[in-house]
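The complex is shown incomplete by one protein chain, all other protein chains being positioned as in the whole.
Per-chain residue numbering starts at 1, and chain names A and B are given in the order in which the chains are listed.
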Amino acid sequence: MTDIVRTALILGGARSGKSGFAQGLAENSGRKPVLIATAQALDDEMAARIAHHRADRGSVWGVLEEPLDLVGALAREAINDNITVVDCLTLWIGNLMCAELEVALECERLIEAVTLVRAPVIFVSNEVGSGIVPDNAMARTFRDYQGRLNQRLAQACDHVVLVVAGCPLQVKPATRVDLQF
Amino acid sequence: MTDIVRTALILGGARSGKSGFAQGLAENSGRKPVLIATAQALDDEMAARIAHHRADRGSVWGVLEEPLDLVGALAREAINDNITVVDCLTLWIGNLMCAELEVALECERLIEAVTLVRAPVIFVSNEVGSGIVPDNAMARTFRDYQGRLNQRLAQACDHVVLVVAGCPLQVKPATRVDLQF
Partner (left out) sequence: MTDIVRTALILGGARSGKSGFAQGLAENSGRKPVLIATAQALDDEMAARIAHHRADRGSVWGVLEEPLDLVGALAREAINDNITVVDCLTLWIGNLMCAELEVALECERLIEAVTLVRAPVIFVSNEVGSGIVPDNAMARTFRDYQGRLNQRLAQACDHVVLVVAGCPLQVKPATRVDLQF
């Protein structure tokens, strides 16, 4: 028997197929899919996908643009028979930095919210730490926030999946790594 | 019983050991290995490896340098008892961009060719999307092309392997990730 999952974190690099994977999970869940988009302007691909779904009788995405107040949006949307996809946390951190809000504090509020949601949520986030150290101090700060949030969320979520070229690699529950020294 | 594989995609970061892994697969296949090199000047390590193999009676690599017309090269080489290694798609995309060709169209032609090849082919490609967003617009465009091609090829190929520090991690066929919300 498969356990019921309440929260999942979908990680991947840029153009790794992580958003498509998350959307597919939501569409196949039997629940009403709701997208909380942290980007203010959705990209063409996403807009086309949503238009396609809106045109399709069988599947209606609710869409909400929320660049900053993710905690409030989750409290309003992650309820009843909804399944919420938050896409993505990387843009959210960027938006918080641009708005000069306290990123670490907002991330703590998000983690607390994850323990309180009343319907399933799928978070989409980028892996940004596997390149060379950026020259730019702001990029290094951003990378630190992103990495710390990914770790905290991975702890808080039931499942973590790394998407590589569109293919899912299960990260949590982890394969037992039992090293005896 | 292990199924016969016709097409494989080997992904990895820079200096991850992906080329060595792909070459090992070809050398152990029992078929005549042919390298389609998209770099015009092969690096020393590769040149040494090929020289070593040419000197070795039991194993003769055919080598073809083809920076742009990968589809034509596959049609000519991926035949009979050959096994073809294409190394790598990252340089190929770079070459297409430098030559101001239509990258998206060339990628579609490649995907179509993959469905038509008459002998096994192993593609080598880079993971380039797991660092910080590049400052440079051309680098962002490149990253998008690369990520989209990796996703399309992963869909089209029988097997996908991610190489980490020389060690293979199977990505496709995927471990069943069955999330019930």
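What we mean here is this: a residue touches a chain if its C-beta (ideal position, glycine included) is under 8 Å from a C-beta of that chain, and two chains touch if they have at least 3 such contacts.
All values reported here derive from a predicted model rather than from experimental measurement.
Student: What does the interface between chain A and the hidden chain look like in terms of residue numbers?
Tutor: These residues touch the chain not displayed: 9, 11, 13, 127-133, 135, 143-144, 146-148, 150-151, 153-155, 160, 162, 169, 171-172, 174-175, 177-181.
Student: Determine and list the chain B residues touching the chain excluded from the picture.
Tutor: Considering the whole complex, chain B reaches the absent chain at 2-6, 8, 12-17, 25-26, 29-31, 83, 120, 127-132, 134, 136, 139, 142-143, 159, 161, 164-170.
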